[in-house]
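Removed from the display is one protein chain of the complex; every other protein chain stays in position.
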């Protein structure tokens, strides 16, 4: 059942050069409709509106995560490390390949808007009546559950989970490299070959040889830079805000019985929170973009305007603040209301925070969220004990407060607002 | 009207590092809904099914073509070449930026299926009642027509057309670099800085300094390699064949009055050949993919099966032949028919040809399809006169004949076909 | 006299792609014997013994520094910034090109061994009876002195010095990129185009637009990583130690009247500290390596053995310590002495420290050693006020203590040393 394929197959990949498929099961999982759907879900959601090159899909990323995991395991096997459980290879590879299977279109925004969780959906697809499940079951009736439990972090082999999800896992390594490649920024160029060479299975964990400390520092710094320069870019945040407002408005209208000129399955079930696995798999970014483009002609002005903004990239402008308190925001909302603007659709507050590396996690000596260095005497040390650089980026990082708003509408309403409010916006109009 | 913008704006681009926007008009053209639509049209159509990284859009490419053109013109201006007409700068830049505006979704297949031409559509959008037209008209009522005439190659300044469309133009240079970058293949790595440095405006033409001969050879070889290794990849051709068959079947069903479970504007007008500019601009790859995914549930088996193949990447397999004559094909079609297979939907013949460089074009001494080298005595020589390499790739290049078919269906029908027919397919089943 | 050259000349460069020479004076400076000598002085001294790719010369680096400076000035001129003094262009370019002219072979070790200073020598060459001086004087009799005063930081236009020597200058940017390229490490990949675009002449300084903060952080982190992973690599330090001991021994022998089998001009004058400019220009790494290879056959065992170690890469091994006090070192030296080893030639202590960025320098509000960010209100802020990352790498960074020694000799002497001493070395033998 678990047979190697006669001749290794390869995918040409710009990041890893080639992705090597050596097992028939991996090949067949890639060819399921559920996995192919990931081609229609962008890896970076709306970031392509900021970095036009960032049009790559979760399909590409998933192959990359699989490839890095395959390389790590091959190395463990070649070197004969006894702490790595050899018969966990396929579980680990399948979990690595499938870990993002449940991502929906514009995942973060959809999850926020409809209170969903992509990890749950991954498990539902892995365990449900799907082609993926069918392929996995060939390795045993309990095999899909094994894979799902790695993903939801309840598997009884901690080292497998630590390989697939940890602060230094294949997922993070691939997305740093891939997102840097496709956006064109220079920050994600980590020395992945070096890091891979220095990983060691050690008891229940994957740890790093002490001599890799600077390489790990560099990796954490790359991650930090990608967060602040790419993932949290204000233009991207602006587009995500508009996206969430579209979902919010459409859901509102649907619950009010509004008659949409255009509606398509399974959006009504999405609004009602009643999606089946089969329906969920219909959702992709093509469908969302198609609905939005059609909705630019809806009668509801709020919805049609927001959809026009998203589709034609007429995003909200923003102003930044170091501090911001509740009463200040209430003030602005009130001024907006009085000036005839909508206090919520026409105003959004955003406060990005990042946790590049969480050294204190749970206060536990060897939390799986820590990166551990292994010295020549087989002693482990948590990296921030040793590295001042890592300490400086540990813990929550806070950006500045951003206030997003539709520039033209606010401009038109300026003379209907008090001066201390209009001063806020004037610099950005 | 034609004002430089206060501070140069940049787009981060993986291929050119930064795209520099220095004119307000360019900035505003990029921000029109018509130009933003290009984000939803992939540069390489279905190639992402072969090279998963090739998910980049015509939006990215169009910015790249603009950037290369801008660099060439800046250099001409900086060096004060008198053969370059300085006041043609904006016409050339706009034509470069907009030359792909009329591309529809999966352009080549749609054009073939519905007998359309993207160049016509580009001109209709530039001249029609669109935001692009509105922005262009600020430079004069005849400005949109100037831009359109460069694109359709009727402008009265040949050197402008030669800059924008020639065998060594910004379009080709950008797509080689970009397609190589996103697919991850190595073949498109041309020394663009060197080529740009050696371009010279000379009378009515853009020519290359003689010392650039080897760089041009290398460029033509890259082009040749990209054609055979990427653009004509049999897996891509297979997906294009299925795409065309979907369009063909849908059009057939529409004309027969079939009631689609799912239909969306403006597909009926597309089938009827009656698209307006406004409707055309609704067409993008999101809409096509959405329709196809919905159609996997159509009652018409032919359509639903083909759509399933395309969306879930269950493509046709193929066999190759050095030669193939009509009667041979007729034989196979007849055998298919008798075995209960569809002689056209279940069988497609493909014969890719490429014309990397057409030295004999029109037999005219200085056809605009030729690449001319300029020696130190201001004499021009057509490159293939000098380069044996270029001669070897001049003229039509022919690949092998490919026969595409649905493997499982043909396999099931093998025992209903004569042996000389089944022998053809057996190697690939 | 200061004429642009008819057609721009270019050098192909792996780091900047092309180096553009637009002024006749620059072209002629590059072609002086003094500048060509830099081809025979490696940019990274002995680092090629650790990173075999690091065989690049100070000639390459000097061209790179010139090119970055040229780009910055061109941009200032193109944008018409009034704070940049336009007529300082040639002074700045010449200072950038020539700033490393006085580097000797294996510069840092030679400077330490013979108490010399490459900056002094640069000025002596610029001002002396040399071809470089002759070329410079064509721009005015005081022009060589202007260039020299920029280099020794006494020029009366602070902004020119700040451009050529500051924590964010062309020198540092080129060496990070170039050393990373030639060693093959990933750490030096800074977004130089972005940094250059955000530089502004502002009063007496070159400052950075506020939005470039993360790019500067990334640059400082790259610098930090290059120091600890490349420049301070223990294998490189080991080779530098041997180099210094060779110089020390040769000087000792020379002063004792030892008759060298092989001696070559101007080494005696080097040992005696009496080098003339003409003699200094005879010194290059070819000469040093030739002398060392010949000296492997000297009768003095200390010298011949050290030269063999350096030329055939039989370097000293090392052990590391977090702490080390004087008495501990004295103990070891004493044990060495008693065991028949040489307490200084057979033992060296190294303690690398780095000052990636010195925010407190002189406590002055706008020291030229600070990096200043310019906000939209034309306010300046020193970068470590804003960036936690920069704060974490500001001030002195300390590595660990390293003890270097000849492994075989120490191994042979182990049984003649007390156990608490031998324990130190055992792990590395």
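Should a chain be cited, it is by its letter among A, B and C, assigned in written order, with residues numbered from 1 in that chain.
What we mean here is this: contacts are C-beta pairs under 8 Å (C-beta built on N, C-alpha and C of every residue); 3 or more make two chains touch, one makes a residue touch a chain.
Everything numeric here is computed off the predicted structure, so don't read it as measured data.
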Contact residue for the chain not shown (choose from C:23, C:191, C:240 or C:284): C:284
Of C:51, C:106, C:155 or C:202, the residue in touch with the unshown chain: C:51
Given C:185, C:241 or C:332, the one touching the chain that is not displayed: C:185
Candidate in contact with the missing chain, chosen from B:10, B:131, B:196 or B:221: B:221
Absent chain, residues of chain B that touch it: 185-187, 189-191, 214, 217-218, 221, 224-225, 228-229, 388-389, 391-393, 397
Hidden partner interface residues of chain C, rising order: 11-15, 17, 31-33, 36, 39-40, 48, 51-53, 55-57, 59-60, 63, 181-185, 262, 264-265, 282, 284-287, 289-290, 293-294, 308, 311-314
Residues of chain A (touch criterion as defined above) contacting the omitted chain: 10, 17-18, 193-194, 197
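Quick note on the criterion: only the chains that are shown with their structure count from here on.
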Relative to chain C, chain with the most remote C-alpha centre: B
Type of chain A:chain C copy interface by residue overlap (half), same or different: same
Whole-Å separation of chain centres (CA-atom averages), chain B against chain C: 51
Distance from chain B to chain A - Cα centre to Cα centre, in angstrom: 32
Whole-Å gap separating chain A and chain C, where each centre is the average of the chain's CA atoms: 43
For chain A, residues contacting two or more additional chains: 185
